[in-house]
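Have a look at the structure below before the remarks.
The complex appears here minus one protein chain, its other protein chains still in place.
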Amino acid sequence: MAKMTLPFGPQHPVLPEPIHLSLTVEDEIVTQAIPALGYVHRGLEKLVDIRDFNQMVQIVERVCGICSKIHAMCYVQGLEELMKVDVPPRAKYLRVMWSELHRIHSHLLWLGLFADAFGMESLFMQCWRIREKIMDINEATTGARVIVSVNVVGGLRCDVDDTQTRWILSELDEVEREVRRLESTFVNDYTIKKRTCGIGVLSAEKALELGAAGPTLRGSGVAQDMRQLKYAAFDSIDFEPVTALDGDSYSRMKVRYYETLQSIDLVRQAIAKMPDGDIAVKVKGRPEGEILSRVEQPRGELFYYIKGNGTKYLDRVRIRTPTFANIPPLAAMLPGIELADVPIVVLSIDPCISCTER
Amino acid sequence: MPDTLLFLLIVVPFLAALGCLLLRQEQLRSLIIIGTGGLLTLCALMLMASTPFSAAPKSILGISVSMLIQAADFFLLGVIGYYGYKHRNLLIQGLAVLQFVLLACFETFMVAPGKEYATFYGDTLSLVMVLVICIVGSLICIHAIPYMKEHEHHLQLEGSKQPRFFAIMVLFLGAMNGLVLTNDLSFFYFFFELTTICSFLLIGHDQTEIAETNAVRALWMNALGGAALLVGIMWIYSKTGTMDMQAIISAGPKAALLLPLALLCFAGFTKAAQAPFQSWLLGAMVAPTPTSALLHSSTMVKAGVYLVIRFAPAFAGTFLSLGVALAGAFTFLAMAVLAMGQSNGKKILAYSTVSNLGLIMACAGINTKAAITAAILLIIFHALTKALLFLCVGTIEQRIGSRDIEDMRGLLTAMPWTAVILVAGILTMILPPFGMLLGKWVAIESSSQQLFVIVMLALGSAVTVAYWARWAGQIMSVSSLGAREPELQPMLTRGPLAALLGGAVLLSALWPWVYNRVAGPGPGLANPASAAVMGFMIVVIGSGFLWAVNAMRQARTARMTRPYLCGAPENVEGTYVGPINQDMPVILGNAYFTSLVTEDRLTCWVNMGAGLMLVLMIGGAL
Amino acid sequence: MAKMTANILRNFFAKRATRLYPIEVRPPFENSRGELYNDIDQCIFCGACALKCPSQCITVDKDQATWFCDPLACVYCGVCVEACPVHCLHQKTTYRPVCVTRETIFQKGVLKEKPKKKAKVVAEG
Amino acid sequence: MKSLFLALIGMAVAPVVGGLVSGLDRILTARCQSRKGPPLIQPFYDAAKLWGKEVTATNPWQAFCAVMYLVAAAASVGLLCAGSDLLLIFFVQAVGAVFLVMGAYAVPSPYSQIGAQRELLQMVAYEPLIILTIVGIRLMTGSFRVDAVFALDQPLLFKLPLLFLVLGYALTIKLRKSPFDISACHHAHQEIVRGVYTEFSGPYLALIEIAHWYEVILVLGLVSLFWATSIAGMILLVAATYAAEILVDNVSSRMTWRWMLGSVWLSGLVLSGINLVWLYAR
Amino acid sequence: MSIETIPAALDTIVGEVVKMKAQEARFLTMTAVSLDEKTTELLYTFDQDLVMTHYRLTVPKDTHVPSISPVYFAAFLVENEICDQFGVVFDGLVLDFGGKLYLDEEAQRTPFCKFAVTRKEKA
Partner (left out) sequence: MPVSVIKDFIEKSRLKSPWLVHFDCGSCNGCDIEVLACLTPLYDVERFGILNIGNPKHADMLLVTGTVNHRNKKVLKNLYDQMPHPKVVLALGACGTSGGVFREAYNVVGGVDKVIPVDVYVPGCAVKPEAIIDGVVTALGRLAEKRAEASASAKE
């Protein structure tokens, strides 16, 4: 029957970011989807040649504005390991706190965008309204809403005091109440289930084979989370990965929804267990040798390869972001779905193109 | 006066056919065809003045008319049998033999010379039919002159088969005229069989394998109808002892006659290609387009609906009537849905024909005065528009080499004139204030008392709009003005198209008058589209039309932009820069709902449903 | 759907969340990182800020005693502020206002007698 | 003469009221999302601005279609106000719908093409329902005319409750509200951008906006017929229906056309069937 | 400090990867580092239950490397990226962007290779 080709992106209102999919549809069923990247590629890994390893912290933070804090954390953790720096414990807990705050804001953001993808504008508004509280916490504690820029090699740049932590906790209570209010909507709503259940199914084997990461992997029932590596202060924080079994868009949504709640709990734990003390140590020397660093981003496992050569300029930084890993599963999921479901499936991996292309 | 006109309307085509066969000279043939067309049109118009009338010509050129018909009946059956034998089709042979035997028995044993009655009769219904046959039919024949030339040129035939083709075409008109004017069942039977043969010959005209198969299919289905008709006639005769149609009809519904009338309706259903007999008409698409146009608009299928409408008063208010309504409405809906799944332009037209005839049948089945009026109005407007659309598609096909509507995308650049005519034609099919829609409106209003019918009509009419609008839309789908080369066509191609469209528009504008003329005098038939309402619509929509034309003219000078393709740059028109910086073509296509509407699968269900309806209809008559 | 309806209705009857921005301005958080300003009298034109800036948007000319910053390229990270040895560089709590043409910050001070450190001048290409 | 006068008044007033209703709709929707929302006359600002924009076109035929859409929508409102035949009103509004589709088809952009196809499917979904509703009214009043409704001494709603629900389906589709904002959505966050609207720009989009206001009035007019016995009842019913539409819009996601066709035809037919059978049986 | 790696050669690498797949390891990524003007180093990283395994492959300039994307579909993206940035050509890529995954004509070719580098002052 009559086929149709359409460009999906680079500028498409459903996609906040410029990615392009060349879709072929027949009777509104996608038969082929070829991705095209490169609209966000800046080549910032290459900036190691002209920016020293300290300046690179600011640069890797700007790989992506949504997960910027965790990028920096991954990078500095790698360097700290390479340079054998012992980070003070308080800094570790603070890192957990901010990274989980980041996860909350990222997940709320995504839940909103996902709601928008299936056309529920009010839910989008609701999620983003809640998210503003987290943004306020960010700004109040770090000085910036989005690119919080708290990490430096050797620790952190800023601290929180008691009044602040109390305020954070009370705000989080509020956030939790509001998020829980949406639980039955996200999990039980008829129209949402109708639009997401069984759409874009990725079995556990397929997910592993295609190298999926993060909620996309956990939505298929694989309990793998880099926080199990116990980086930063995760060694003393109770943590159990959230999973869902069906591997469809609905499962991925559920994973992210419950991770939001989990992260609220993790922030609370981090604040509760936070010891007093310094937040940074002075770092001496220059990085030399190579190191790998992995952390869990909102979208999954982030991987940094850092190679230093004894000068203040690194030899190579290689960033493998979770979305980079999730693009092949996406490409495998698209054929066979309805055109109307394309935004849902695309968003269900929570794509972040600026991370992917750097 | 009517006698002369009758003679001219029925006999002249026969003579013209003979002329076409014998005078094998192109110019002369064209002259004969145009002349016959003109004459028939004139006669038909003149007949308007003298309806209703009845006549009983005894002899024609000195031969007794009834004798002639009797002889011709047997001859026709012989011909059918011959073709059945030639194509090794046992069913046809059987049907021919059966009818032969039955007819022989009938003529020899049963028919007693009864009292005198008019063998020809004309009322509004027949007059409308004659007008449609003569005017639309002639226009089709005229359009066929350049068309067939091109057609044969394209096929690279050695000897021209045009004489035979045109002979049958004009003969067809005569047969149809006879069919709608006769008042004698035996005459009716003759003309009925004659149209069967003619259509068979026309469908098989190209003599390709597929053409022959389809022709044979048409033959057996129609022969089946013929047999049913014959049995019905005999039955009626045995009950009433007369062949006088008016006498039978005006006697009103009688329980005893229901079954034979059901058989008559069955014959009508086969001829009008109602489900489950739609396949012969779909198969008829292989014939050259003028044939399709003729079969679909003014002749053949209209004979089927004519038969049912003619006898409608004889079963008004009975269960049979309801059965006809249901079967018709079902066909209307089912064929519309099937048309949704088609991209072959001619097939869409074919399904739409069957669908619209279903609507007409449904009107006949509803069988109130308003409904019958609706049916007649639908006949008129359907014939005009459908002929127009077929001729357009034929013209387009000869130019672009395809009848697929996907290939007609952006036809506006390639064939601006025809494209506009085609779109206008489609719009007259589905939109007010044009006749088709107004007819449908009267139909729906008159069916409001019958739940199932109205539900199917409501669904069907929505689907109808969808498949037409889709086609019309994509014809206009062009991305930039580009250089439109002016379209060159022979006058004989263009004239009929313009005349048909003009006719449809004009008659729509004259709707109140047409309606009153068709409805005739009588109580309780308020015209839903009174002159005031029509006036309002014509003024508002008409001035809107002028504004729109003006806006379109202004838009010509506006800055032209490229279609929105998510910002992907375009290097070459109709492409966008996709992955690997390659120019990806923008391919457009419609959804044909392959997952829902598969022709094969659905047809099977539809046929079963329709068969059930027919059983219900005939069984209900018991 | 029922739950969502409850949500919607709660929203409808609750106070709206909108802050009517230009009319109603929330005071910025006190440690918000905003626009840079250089207390030029204090500046010793050492160039530490220019050296450390990840965006390389500061140019210091120690001979001319000028301090130049491209505020449109500045990413408000505050690294320069932390790097300044004499703490003459500050960040306001608000961002630089929007502008309709490219603007730059150019400050000229007086050369201090003895720069404490020997600074390197990085010329912006 | 009187009805002509009414028709003209209706055609003049409808866009104003329709625009205000759209503005109110936006405010209420914003409130549901705990936002402030735009000013009430925002739709007029939008339309005026669009009217003043540069004229760009991809195909002049678009202009034709946009004008015809507006004219047909206005004519149908006019006929409604004149108390004319309900089916005719419906058919005239279909003219507009068809021209909107053709306008969307006129541009070889996949988005508007898919939008047009879906718009057709939406028509396929809602048209039968409206016809059946009209038939229901006809069974109550014995006539297809609007003015006959006003002669009743009891609101139609009492006898046609299920058909009113069915009409609700049709309205949701016609007003382009979730879950049926499938072919075009008021905001662009949809896989086909703005569907049928994608390729109309500037003044043509303004025309379409205005036509949409007419349609809002037409639709609300149909709703008001269900309580034609008192003005207060009419207003109340219209307000309640519209509020329900806004609510449904806010609490449901956008569905796919397959779901729409299936559910609308099925539940619509069953509901109207029950109601009609009940009417026939009486 | 250096990562523990298993050395691999051009002709064994695909076999090793197939083995990893048989063990149901998850393909993480590949990392390319330009060692000097003439050689590029490829690091294949796999993950199994949070433990990483690396294969190190050193490729001289202008050598074609067999693609592992037929084994792990997921590798197509990173191989294309390396092709873009380092000019390493992979044979048998399932989806080959031909060095245009990220970069258009106007941009510098193979920007990550040493020979393309103009290094700013070194401290």
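Order of writing sets the labels: A, B, C, D and E. Residues in every chain begin at 1.
The rule we apply is simple: contacts are C-beta pairs under 8 Å (C-beta built on N, C-alpha and C of every residue); 3 or more make two chains touch, one makes a residue touch a chain.
These numbers were taken from a predicted model, which means no experiment stands behind them.
Contact with the chain not shown here comes from a single listed residue; of D:G37, D:P155 or D:G221, that residue is D:G37.
Touch with the chain that is not drawn comes from one residue among D:R118, D:K159, D:H189 or D:H212, which is D:H189.
Residues 16-22, 25, 35, 54-56, 70-77, 95-103 of chain C touch the missing chain (whole complex, contact as defined above). The set of chain A residues touching the chain not shown comprises 10-13, 16-18, 38-44, 46-47, 50, 58-59, 62-66, 68, 109, 112-113, 124-125, 128-129, 131-132, 135, 144-147, 352, 354.
Contact between chain E and the absent chain runs through residues 102-108, 111.
Here is the rule we use: only the chains that are shown with their structure count from here on.
Looking at the partners of chain B and chain E together, the chains they share are A.
Farthest from chain A, judged by the mean position of CA atoms in each chain, is B. Two chain pairs, A-B and A-E, are weighed by contacting C-beta pairs, with A-E ahead. Per-chain Cα centroids separate chain A from chain C by 27 Å.
Measuring from the averaged C-alpha position of chain B to that of chain C gives a distance of 80 Å.
In chain C, the residues touching two or more other chains are 1, 4, 7-8, 11, 17. Looking at chain E, residues 100, 104 sit in touch with two or more other chains. Of all residues in chain E, those touching chain B in their complex are 97-98, 100, 104-105. Partner chain A is touched in their complex by these residues of chain C: 1, 3-4, 7-8, 11, 17, 29, 31-33, 52-55, 75-79, 82. On the side of chain B, the complex with chain E involves touching residues 579-581.
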